[in-house]
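Here the complex is missing one protein chain, while the rest keep their positions.
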Amino acid sequence: MKRSFASDNYAGALPEMLEAIASANALHARSYGNDEYTTEAKKEFERHFGSDIEVTFVFNGTGANVLGIGTTTQSFNAILCADISHMYVDESTAPERFTGCRLYALPTNAEGKLEPETIRKKIIRIGDEHHPQISVLSIAQPTEYGTLYSIEELKAIKTVLQEHGLLLHMDGARLFNAKVGLGCSFEEMTKAAGVDILSVGGTKVGLLFGEAIVFFQKSLAKTLRFRQKQSMQLPSKMRFISAQFDRLLKEDLGTKSATHSNRMAQLLYAKLSAFSEINITKPVQTNAVFAILPKAWIAPLQEVVPFYIWNEQTNEVRLMCAFDTTEEDIELFVKKIEELRG
Amino acid sequence: MKRSFASDNYAGALPEMLEAIASANALHARSYGNDEYTTEAKKEFERHFGSDIEVTFVFNGTGANVLGIGTTTQSFNAILCADISHMYVDESTAPERFTGCRLYALPTNAEGKLEPETIRKKIIRIGDEHHPQISVLSIAQPTEYGTLYSIEELKAIKTVLQEHGLLLHMDGARLFNAKVGLGCSFEEMTKAAGVDILSVGGTKVGLLFGEAIVFFQKSLAKTLRFRQKQSMQLPSKMRFISAQFDRLLKEDLGTKSATHSNRMAQLLYAKLSAFSEINITKPVQTNAVFAILPKAWIAPLQEVVPFYIWNEQTNEVRLMCAFDTTEEDIELFVKKIEELRG
Amino acid sequence: MKRSFASDNYAGALPEMLEAIASANALHARSYGNDEYTTEAKKEFERHFGSDIEVTFVFNGTGANVLGIGTTTQSFNAILCADISHMYVDESTAPERFTGCRLYALPTNAEGKLEPETIRKKIIRIGDEHHPQISVLSIAQPTEYGTLYSIEELKAIKTVLQEHGLLLHMDGARLFNAKVGLGCSFEEMTKAAGVDILSVGGTKVGLLFGEAIVFFQKSLAKTLRFRQKQSMQLPSKMRFISAQFDRLLKEDLGTKSATHSNRMAQLLYAKLSAFSEINITKPVQTNAVFAILPKAWIAPLQEVVPFYIWNEQTNEVRLMCAFDTTEEDIELFVKKIEELRG
Partner (left out) sequence: MKRSFASDNYAGALPEMLEAIASANALHARSYGNDEYTTEAKKEFERHFGSDIEVTFVFNGTGANVLGIGTTTQSFNAILCADISHMYVDESTAPERFTGCRLYALPTNAEGKLEPETIRKKIIRIGDEHHPQISVLSIAQPTEYGTLYSIEELKAIKTVLQEHGLLLHMDGARLFNAKVGLGCSFEEMTKAAGVDILSVGGTKVGLLFGEAIVFFQKSLAKTLRFRQKQSMQLPSKMRFISAQFDRLLKEDLGTKSATHSNRMAQLLYAKLSAFSEINITKPVQTNAVFAILPKAWIAPLQEVVPFYIWNEQTNEVRLMCAFDTTEEDIELFVKKIEELRG
């Protein structure tokens, strides 16, 4: 299948990830994370995210979100999230099934971000046993629209949460793109900004498979190992995930990969902006471009470089750039547009 | 870490698996199993296990067991299994948490196998809403002792189950070793013997990661896709599992790998049998050797080639051979024994 | 504690319910519903709701809603309901915990009712395993505002549901009030209008305790007995609930009780309407009156006859009439209003 703008998990893996796995494949290693590769990778996480954290590696993004949050909740709790969030619209009922909790979906602003007031208004009936008890907010960074919460916005949200003793979970399925977009360190954008639980996406940035969960307070993770096993997210050959993350962080490959995909999105954005028929609908801050296209163009353009329609009613489409998107892909796409304009 | 007899998931991956992944890494592919590698791998499963089956690929063995069984049960059901089974003693409460069901652990015979009468006696209070309603039996093939149910034994168990409309699940975490041990085809030992749901282990036979689930009646798998997503076992880049299984089956690598590890176990068995101080406790039918060693020998032998003590009281140890166990490993072990005998 | 307009479950039980229990208390009876009182009560339900139904009795309203719906759902399903519904705002996370399902809360119109278009727009991504699969809609009749869906409105909703094979659940915590308000038979307002699963409230109409669940297709209730036991809602001395419902239906006590409370609400409504300072905010169709009062009046009025503030922002209050509300209670209330007007 040819490269596309459909999804960054249509892309394969970075060649370095295959190398990292091949290296970790020498001789035997202890299973379930009791191996040296995992120890080493955790050190890399401490270097980037700060010390005194708890890190583990899981199979997939839903696992990271559900296990990360579910380690801190009880079954009578509720989880706040954005109504466009992946956890709410694309993870089946995994959150309810595993945590027992209610999900409260909140409306976002035009940029796909939750505002402090929206959150504050939903924090109601605390201590009332008839009502689900909100205990955590989950936000995606970048959002599903590819936009970014600034550090200040994160802190403003954290202030609301702290007033009620709630935790902040960040779904960082594309965290490297967020880091590049914000131009700051991982620690600044997570720990220092008040994040308590973090999902770090590996698959979308070029791993074969594998995601990480970071707890910024070790006390939140006291039951993690038990819940990880119980939730079927404890890899027996964990070293094959750890070794990838270790390499990704050690050689800044994640950042390089995201720098490239963000840059490709900027290029695509710049090219598309030139066409009066095309309306860019969200700020382009990471590796996604959202645009309204003339309806007649959509099918022929999908033939050239496949992509998804985000909103059938408005003809808004989502164009995702990946670590392997090339300038040629973009040229091809633009050339087809020019052809369609006649 | 050096090679050991500790566990076959201490071993790494077959080099061909890395090659298969590298091949599947060319260009983009659809996610969540809608890719050509997965289609191809499923055809291989049909070739080996029979047509009209439903196959999917998941991350790990607990996932395969729990999702396979859980797709067919309701929360008021009970699952019969052996009291030594991995699902009962090594998968935390994942089965209860995901299925809601009771697990009834049955005693096995000296070879670690469940006997038809043991099963029959436990099938009680059918239709009584006060009692968990048994709906499925799970057996491991090979068993945790490395022993094998013969085709006749499987059919005798199936007869008991059919009398009460119960399903037969087979945990084939080491199914390739069982196949080699039985000397028959996959179809003969599963579909033809009455298996309804099958977990096929990949990790222990040399995959980087990945297991398969096979349903021998498609009607049992009607809700599979939904439950797979919900149970956090639907890999986004499924092709990287499929491609490994495809290669494993196409080139008979699994069978070769198991032939080797079974042969190593026979060799080890033959060597150990020669020592009057050592008592082999189970028939050696696949890649495991269980033996009672003089207590004083255990620690020094573990120094040479690590292994697990199975029973602290009796000094029974488990020696697992893997696809990469060498004759030298065995020589080393035997040499140390000779040294210890003085 | 004196009588109030706070909640119809602050009221006690009808004296006839105590008599019914005393009668059922002679000698021994089989437990768990295998008694003659239960058989008799079910016949009464068939007389009122139509034949070929499945009926059972449970402890409380949350149990009725959750067990009724949960008997028909699978854990990857979603349940549609109104965002003001009791099930959504006052039953903790019991629905999620027991069913595993997502709850999707829909906005209601000004009268607290769900409109067909609102429902239709939410029925999306059918067959997509990444998204919760909607399988049932739950509506309250009367609604939380005491308003009523007309038979035509019910049928219009049913039409939307049938297009997608979804079920209709009716939360009839105050079903007798609805029946009196609609002026039709139980069968007309439930079975004939397309209801599949029904919770029938007993507690709020004058039972000591006890609710009923009715399935209008027996096939939906195939696993009911098992799920009822498992959900801790199978009363051992079920006859003490059955005997109350039997008497309630046989002597039309529920209807009499609801006729009275609805009439009291009309009287209260008529009296309050006369005051220009008071704004009645919802149509008074059953036993609830919603009104905006001058803020300064609220506390002194609560002193006289207690009631709840529905909306702190707007000073809207909810005044519930029960089977034991008297004209004197209303006079007392109105007298205090006159006093407050000065």
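Odds and ends about this structure:
First chain written, first letter: the chains are A, B and C, and each begins at residue 1.
Rule of thumb we're sticking to: a contact is a pair of C-beta atoms (placed from the backbone, for glycine too) under 8 Å apart; a residue touches a chain by one contact, two chains touch by 3 or more.
Given the structure is predicted, the values throughout are model-derived calculations rather than measurements.
Check B:4, B:31, B:92 or B:287 against the missing chain and you find that the one touching it is B:92. One of A:76, A:104 or A:323 touches the chain omitted from the figure, and that residue is A:76.
Of the candidate positions C:56, C:230 or C:259, contact with the unshown chain belongs to C:230. Across the entire complex, the residue among C:53, C:94 or C:249 in touch with the chain not shown is C:94.
Contact between chain C and the absent chain runs through residues 1-4, 6-7, 9-13, 15, 18, 21-22, 24-31, 35-36, 59-63, 66, 91-94, 97-98, 203, 208-209, 226, 229-237, 240.
Remark: the residues of chain A touching the chain excluded from display are 32, 74-76, 100, 129-130, 133, 223, 225-230, 234.
Annotation for chain B: contacts to the undisplayed chain at residues 75-78, 89-93, 96-97, 100-103, 129-132.
Throughout what follows, only the chains that are shown with their structure count from here on.
Relative to chain A, the most remote chain by averaged C-alpha coordinates is C.
Between the Cα centres of chain B and chain C there is a gap of 51 Å. Averaging C-alpha coordinates per chain places the centre of chain A 42 Å away from that of chain C. Chain A and chain B have CA centres that are 34 Å apart. Chain contacts: chain B has residues 226, 229-230, 234 touching two or more partner chains.
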